[in-house]
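Subset of chains shown; positions unchanged.
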Amino acid sequence: MLFHVRMDVAVPRDLDPDERATLLATEKARALELQRTGVWVHLWRVVGQYSNISVFDVSGTDELHDILWNLPLFPFMTISVTPLTEHPSALSANP
Amino acid sequence: MLFHVRMDVAVPRDLDPDERATLLATEKARALELQRTGVWVHLWRVVGQYSNISVFDVSGTDELHDILWNLPLFPFMTISVTPLTEHPSALSANP
Amino acid sequence: MLFHVRMDVAVPRDLDPDERATLLATEKARALELQRTGVWVHLWRVVGQYSNISVFDVSGTDELHDILWNLPLFPFMTISVTPLTEHPSALSANP
């Protein structure tokens, strides 16, 4: 099932540069991994903001929370989750 | 280019039932048409709300406005538009 | 899986009294039915407001939306949905 997730990132300015670099690299690797397994199905950058809008396809709320909570950037993100369902006017509902 | 669009629908209660039925049928037909042409690339229902979250792939802001302004339900929708761009951690940016 | 749902009700003042009575009776019957089947696991009234705070236990977002969308009072409610998961300090996680 699908969930719409918005993540606003605010990495503290005084974070050690090496720690920051590692953090961002780890986050990117994890994002790629989750996209390759088909869980993180969409990942877009919001224009002009250090934010993304994403869609996750998970087995349920437990899996979604486990993924979000363990993202390397989690401590520095504000996250909002919106559950989605098939729209009756979507192509998938009108084959 | 991609735009994230949220539409919250509020059809007036006193709308003539026939007019309402026609309106919704026309809206659905238009949504399907725009999905088939590849412009309305995602269309999801927000759980528990008369709202959708959509992504449009258009040639620019003029085309997007023309599409939204002419949706049959436009007079009864509150619409917010968020421009998107490729995320550096997206698969498409890391082939 | 569990979802936290808040419903704020605003039945129009000019609704026909008989229609209103039928509406409320049907809503109540549906709420009781869904509680008996174990789907609507908690239903509380917010003190001083025509609102409820509820918890649903459903198979996923599709089922939850189907339930909410078809509630008799749906056209007259503002609904917000918050996905829940087990808390690591909950008794269920610390048997």
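We call the chains A, B and C, going by the order they appear; numbering starts again at 1 in every chain.
Here is the rule we use: a residue touches a chain if its C-beta (ideal position, glycine included) is under 8 Å from a C-beta of that chain, and two chains touch if they have at least 3 such contacts.
Treat the numbers as computed from the prediction; the structure is a model and nothing was measured.
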Ask   = In this structure file, how many copies does the full complex comprise, given 3 in place?
value = 10
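In the analysis below, only the chains that are shown with their structure count from here on.
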Remark   = Chain-centre distance (mean CA atoms) for chain A and chain B, in whole Å, is 22
Query = Taking each residue of chain B in turn, which ones touch at least two of the other chains?
reply = 45, 47-48
Request  = Show which residues of chain C lie in contact with chain B when the two form their complex.
outcome  = 3, 5, 12, 61, 64-65, 68-69, 75, 79-81
Key: Residues of chain B defined as touching chain C within the complex   = 13, 45, 47-49
Message = Applying the document's contact rule, which stretches of chain A touch chain C when the two form their complex?
response = 1-3, 60-62, 64-66, 81-86
